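Shown here: the complex without one of its protein chains, the others still in place.
Showing chain A:
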């Protein structure tokens, strides 16, 4: 299966899965560890990938993916191109609130090699929220982890009455302002 689809498998009780896609593996690792350190009342599985599609041979042991986080490092054109290419392997239904773009390295504007407008355009085209952060700073990493966890909780259906689509609509309207 080369395309990632939402709801392609039955959910696992009291657990949620998040997929981090990005070229910067160190940052991915750090973020994943920070997420795992956070206190939560459900099991969480974090999957790391440098790009999509995911390898087909291990698909049967992979749980249902509830949230895909595309990590774009604005200091590397390669990471941006890689994400753009990966997006083609995501089912359109995922973009109904189960995708977000984590824009990292925004702290040092003079070292940005990716146009901010291009990043914003990406978020707009794929109707997905952009989260700007500097993962090398511990405080921001922790708060980002908390945000992602909250989003994951909603995307996995753990919050009664709030669907991922509904939530992302709220996010979008706040972004547009």
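In this section, a contact is a pair of C-beta atoms (placed from the backbone, for glycine too) under 8 Å apart; a residue touches a chain by one contact, two chains touch by 3 or more; residues count from 1.
Everything that follows uses one rule, which is that contacts and distances are computed from a predicted model.
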Legend entry - Per UniProt, the name of the complex member that is left out, chosen from "Centromere protein K", "Glycosyl phosphatidyl inositol protein transamidase complex subunit", "small monomeric GTPase" or "tRNA-dihydrouridine synthase": "Centromere protein K"
Inset, instruction - Using the definition of touch stated at the top, determine which of A:33, A:93 or A:143 touches the missing chain. - result: A:93
Legend entry - For chain A, the residues touching the chain missing from this view: 3, 5, 7-11, 13-14, 42, 87-93, 95-96, 124-127, 156-160, 163-166, 169
